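Shown next, in C-alpha cells, is the structure this report addresses.
Note that one protein chain of the assembly has been removed; the remaining protein chains are unaltered in position.
After this line comes subunit A, so read on.
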Amino acid sequence: MKPQHYIKVTHLLNGIKDPVLIIEPTEGIVEKANKAAIDKLGLSVTGKTLDVPFREEFMLPTNNGAEETCIDFIPSSISIAQKEYVLAIGKTTASEQHLRMQLRNLEQERALQEMKTSFISMTSHEFRTPLTAIAAAVDLLETRIRMDRMMNPFYKQNIAKISDEIFNLNTMLDEILTLSKIVSNNYEVKKTPVNVSQVVDYLKFQYFSERKDERKLEVKVVGEPRKISVDKDQLSKILTNLISNAFKYSTHENPQLKLHYHARKLVIAVVDHGIGIPEKDIPHLFNSFYRGSNVDGIDGTGLGLAIVKTFTEMNGGEIKVTSEKGKGTKFSLTFRYA
C-alpha cells in the first residue's frame, strides 16, 4: 500500500467504531488495523500473520486485561489502488462471564415466572376453600329460613345475589388461573383422540343440568361421528366457555350445540338467540378483558373468549363468529381430522 493510500485508509478506518482489519490475502498479514482494533488486540496486531482461515468468519482473542474476550470478524473483499485486500469488520463477543451472567438473569426470570404461576395456581386453589364454605353457609341459611317459613322476596333476592356472586368469583379464579398458565407458556397440548359427543355429554351433566331457569342445552349431531385429535381438558374448557356464554347472553330459548361431522373436518357450532354482538365489537372480541358494548349488567371478566381462541388455535382449530345484535350469536369451531 502506498503511503497516500495508507493515510487515506487510516482516516477512513478510524472513523469506524468497530474493530476493522485490512488483511493482505496472499500471506495473511494484517496491513492495517483501526484504533478500535488496536485497543482490543494490541499494537502488535499490525504486521501480524494470521494463523486462522480469514476468508470466512473468524475469531481473534483480545489481550486487554484479565477478562477473556473474543472478537468475531466478518471478512469481505475490498480493492485499494487496484489491489485486492480483505476487509474484516469485528464485533466483540461477550465474555464467558458476561454470558454466564445473562444466563443467570434468564434463569432468575424463569424461576420468577414459575413462582408467579404457581402462586396464582395456589391462591386460586386456596380461595376455593373459603368460597365453598361461604356457598354452603348461604345454602344453609336459605334452607333454614325456608323451613322456618320466613322466606320472603327480599331474603330470596339477596340470598340469590350472594350465591351468584360466589360462583362469579369462582369462574373468575378459573379464568385468571388459565390465562396465567397461557401467558407463562405453561400449557402443554396433550393431544389424544377425543370423542366430542362424550365430552359434550359430560359437560351437559356437569355444568348445565341443574339450571334455575329450566333451560337446557340442545345437542344436534349430523354425520358419522369421528374422533378428533385435541387436548381433552382444553376442549372442555373451550366448550364450557362458549356454552356458558350462550346461556348467559340469552334468556328464553335453549342454546344449541351442533356437531357436524364433514368428510375431512368437524364443525362445532354453539348457537344462542340472545342479545347478539354489535358489529363494531367483533374485531376486538377475542382480546383479553374486552367486553361487548351491550353487556350492561351481565357479569363477566372478558377473559373467556381470549382463552377460547388461544386454546382453539393451540389445538390446530379455527374459530369464527357471526352475530346479529338482538338476534343471537353463533360461534363455529373447525377441527380437521388427524
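In this text, a contact is a pair of C-beta atoms (placed from the backbone, for glycine too) under 8 Å apart; a residue touches a chain by one contact, two chains touch by 3 or more; residues count from 1.
FYI, contacts and distances are computed from a predicted model.
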| item | value |
| --- | --- |
| Record-based protein name (UniProt) of the chain missing from this complex, from "Response regulator", "PTS system IIB component, Fru family", "Probable alginate O-acetylase AlgI" or "ABC transporter permease subunit" | "Response regulator" |
| From A:K91, A:H125 or A:K156, residue that would touch the chain that is not displayed | A:H125 |
| Of A:D39, A:E96 or A:D233, the one touching the omitted chain in the full complex | A:D233 |
| Candidates A:I7, A:M59, A:A136 or A:I298 - the one touching the absent chain | A:A136 |
| Touch residues of subunit A, complete complex, unshown partner | 125, 128-137, 139-140, 143-144, 147, 163, 166-167, 170, 174, 202, 206, 210, 232-233, 236 |
